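The complex appears here without one of its protein chains, the remainder shown in place.
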Amino acid sequence: MNVFRYLPTDNLRLSIGLLLILGLVAFWVLGGIFIDLDDANPISGAPSQAPSMKYWLGTDAQGRQMLPLMVAGVPITLRIGLIAGGLGVIAGTTLGFTAGYFRGWIDTVIRSASDVVLTIPALAVLVVVASTLSSGGLSANSMALIVALLSWMWPTRTIRAQVLSMRERSFVDMARLSGMGNYEIIVRELLPNLFPYLVASFVAAVAAAILAAIGLEALGLGPQNDPTLGMTIYWSMFYGAVLSGWWWWYAPPIVVLVWIFVALYMTSSGLDSWANPKLRRT
Amino acid sequence: MTTRQFGARLLVFLIVIWAAASLIFILPHLAPGRNPVRERLIQQAAGGGGRALGIEATIAAFERDFGLDKPLWRQYLVFMGNTAKLDFGTSLALYPTKVTTLIWQALPWTLGLVGVSTLLAFGLGSLAGALLAWPGVPRFVQFLFPPLMVMSAVPYFLLGIGLLFIFAFKWSWFPIGGGSPLSSYPEWTIEYIWQITYHAVLPSASIVLSGIGFWALGMRGMMVSIANEDYITLAEMRGLKPRRIFMQYGLRNALLPQVTALGLALGFIVSGIILVEFIFRYPGIGSLLFRAISAFDYFLIYGVVFILIVGIALSTLLLDLVYPLLDPRIRHGKD
Amino acid sequence: MAEIALKVRDLAVHFDTRVGTVRAVDGVDFDLFVGEKLGLVGESGSGKTTLALAIMRMIKSPGRVDKGSILLGDLDLLSMTNTEMRELRSSEISMVPQGAMNALNPVRKVGAQIIDGLMDHGRGGDKESMKSAVQDLLEQVDLDGEISDRYPHQLSGGMQQRVTIAMAISLGPKVIIADEPTSALDVVVQRNVMDTFERVQAATGTSVILVGHDMGLMAQFNDRIAVMYAGRIVEIAPVEEIFARPQHPYSKLLVSSLPHTRNKEVMKGIPGLPPSLVETINGCPFNPRCPYVMDKCLTQKPPQKETENNTKFACHLPIGSLS
Partner (left out) sequence: MSLLLEAQNISKVFSSGGFGQQQKTVAVDRVTLNLSSDTGSIIALAGESGSGKTTLGRILLGLETPTEGKLLYKGKDLTKLGNQERKTFRREVQAIFQDPFSVYNPFYKIDHIFNVAIGKYNLASSKEEARHMVEEAIRAVGLRPEETLGRYPHQLSGGQRQRIIVARVFLLKPKVIIADEPVSMVDASLRATILEALRELHKTDNMSILYITHDLNTAYQVADNIMIMYRGNIVEAGDVEKVINHPEHPYTKLLVNSIPTPDPTKKWTNLSTLSTPPFRGTAIGQGMCKFVDRCSVAVEQCKTSDLPFYLTSDTRRTRCLLYEESSPVPVDAVLDY
């Protein structure tokens, strides 16, 4: 495939991003092998212990050991992000292509809808949805679906802009003159060029979805029994970990989350700049 | 900006408000076979240890008072009427205080925090971004770029917790939360105002630090592309002073897309601020929303969310009205 | 011998790229006399725009001026400090840009942009004198004084280009370099703008270098024409000589390949590909495409020759062998 002959070495940001993601996956896989995930359940260790040889990352007020909790929490948070981000990008790609390629009133509708919804504070709306649909907590999957509701706007905007600029290029007319129909033009002519942008939008959407998810969890609307990173932070705040000085309760989830966000940000902006020179160097 | 354009823009603003109100009205009825208000009343009654016997009657009375027994569309009209008067009913948890009074108490705190920190982040970030991109600027400025990039990826409230731990808990330079000393009584004295700012430092710092990164990156990208524009090359060729080219030719043009980006980012910023207020227990609308959620106080939740959406829609409207003043190409059409 | 306004000696500008050093300008010598209109002609990749930018000291990395000297009167532009050079731009030597449509700052009034130029060269003054200076300048380029309160997007392409001409003459420079000023304009508007440019040049007596590829325009505007190929001036001659008796094969092919409306005939292009500026060329760079190529052309650098009606050209062919 022609697109893969570009080695990411000349793009520093992309390399750093990919390395960080690799680190995350390694943490998830190795953790799964070497750490007993049962220790993530309550009273599997003495409560509120500072990090020590026995409890590498210490334990929380209910006796959950932090390291296993992290190893159990990372996959769930990532899964929510991937599902919500994925759905968001799929919706964004279809809407972006329809608006950008077919223009006319459908473009005006999609464009103004995405701009208007974009300015609405997503968290506020998600709060209403989450709090109404379940007075208890949501399951991880339903959380992903709710977050997906408001993660299509940004991909729609960026992909529409790319399709609009690409569509004006004469090779689209040339394809039409060679007998291609609209859908074939989208798939064979436009899609391969926009592939790096689609991946970049996907990575950005995953980051945005995770941010929205931990936002809801931090407000207590997350899955009550799944040990996601956001919920760990919520419980630590709920039990006043800051005041009591149990920093090891909220420090690990924050560090892992920052790791995730920086990794995804570097990858998506690296992909963007890698996609640009290729297009410009026509 | 002709009156027709203004009218069209105002129409969009009203549509957004109407959509937000309808969304808030429809959502509770979406959940099949569940009436959140009824559940809340049962929960509250049972919580008090009282008998749940007579509860059905009280619920029926409650529903009659609030017209919840009428057909849906009539309820909708009543709801819309109240929302227009900004009357969201009474808070369930802090009965009988009105939702609106709670909101008016919390709103000034949030406006202060949002206003100051967003403008600060936008201003400093845009300037830093511009300096990063301009060829004439000394090299050391470039070292600013990597940290800014990393910070822009970190959400406000995670940064907030970090700051809280280091500056409040460990070194206790700043109070560990709250908007003003518990004992204080709000009055216009230097002492009280100083207290408010002293409490607001950490919350706004967490917003500004992450915000600066976001705005700097946006501005840097803009300035890099503007540096190659024909009008900048001609300005250099005409021997204009570097300072003038940077300010009146470069920065002045890069500001336009930056203001548009501000409009689009408002929703994102407010979402962040809700969480920051929760972490710092800052007495703004965010904490109010958090308390409303944990107490399942639906009317308060709907009121706060509606005010947030209206606030954002209002500020985007203002930004759209300000934008033509910045860009003559929109102010004066092609005549 | 008329007094010389600009003397360029052995100027070379190189670009370091991944594929090697591109010799965009490869040893150029010419003189520009006071009040003269010199045409600089060449196809894309001939280095004519790079030469113009080098004279204005506007070469940016990865480009660098490798060697040579540029004398404006007795000032050697290459040895000027950046601030000295900045002050010279517009006051002693100025440039009319190519792309008229966004050469002006879109968010600033036309009059204000002209005043910026005056102020930054110490020609500022009170509001009234500034305003009248702008009005007078605009009238000189056949524009209504009221334009100064308008924004660039409210002006047509032709009007915007006239504003850049007004800017170029605003401080009375000795030399104006115009880099294809009308290539983005329609032929009718181009005619009007060039007519104004010609009258302004005659009125101010400024020497002008007109860079371009439209031989018709070159014939109508210039006193002398320099033909550039692969970063070198292959021929420089009075405009009648270039069209009547071109000495260098490239000039001859360039003139003969011009479509014209005198009679219909089979049009002849110049065979072969444009020169690669990376490989070192010993001998004449035009040899792969030259119909008169000899062995000497492949190995030896062509010598400079001069005819009696002062055509200078660099070719191994004897003088007059093409006519």
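Every chain is named by a letter (A, B and C) in the order it is written, and numbering of its residues begins at 1.
Definition applied: a residue touches a chain if its C-beta (ideal position, glycine included) is under 8 Å from a C-beta of that chain, and two chains touch if they have at least 3 such contacts.
Note that the coordinates shown come from a computational prediction; the quantities given were computed from them, not determined experimentally.
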Contact residue for the chain not shown (choose from C:Thr17, C:Ser79 or C:Ser257): C:Ser257
Selected from A:Ala46, A:Met174, A:Val187 or A:Leu243 as touching the chain missing from the view: A:Met174
Options A:Gly23, A:Pro47 or A:Pro192, residue touching the unrepresented chain: A:Pro192
Touching the absent chain when the full complex is considered, from C:Met80, C:Ala219, C:Val293 or C:Ile319: C:Ala219
Residue ranges of chain A at the interface with the undisplayed chain: 2-3, 169-171, 173-180, 188-189, 192-193, 278-279, 281-282
Missing-partner contacts on chain C, residue numbers: 43-44, 186-188, 190-192, 194-195, 213-221, 239-240, 243, 253-255, 257-261, 264-271, 273-274
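The rule is short, and it goes like this: only the chains that are shown with their structure count from here on.
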Mean-CA-position distance for chain C and chain A (Å): 54
Chain A-chain B separation of Cα centroids, rounded to whole Å: 22
For chain B, residues contacting two or more additional chains: none
Residue list for chain A, restricted to those that touch at least two other chains: none
Chain B residues touching chain A - in the complex, by the definition given at the top: 12, 15-16, 19-20, 23-24, 27-28, 30-31, 36, 39, 149-150, 152-155, 157-158, 161-162, 164-165, 168-169, 176, 263-264, 266-268, 270-271, 274-275, 278-279, 289-290, 293-294, 296, 298, 301-302, 304-305, 308-309, 312-313, 316
Chain C residues touching chain B - in the complex, by the definition given at the top: 56, 58, 85-91, 94-95, 97, 99, 102-108, 116-117, 120-121, 151, 153-154, 164, 167
Complex contact set, residues of chain A against chain B: 112, 115-116, 118-125, 127-129, 131-133, 135, 207, 211-212, 214-215, 218-221, 233, 237, 242-243, 245, 247, 250-251, 254, 257-258, 261-262, 264-266, 269
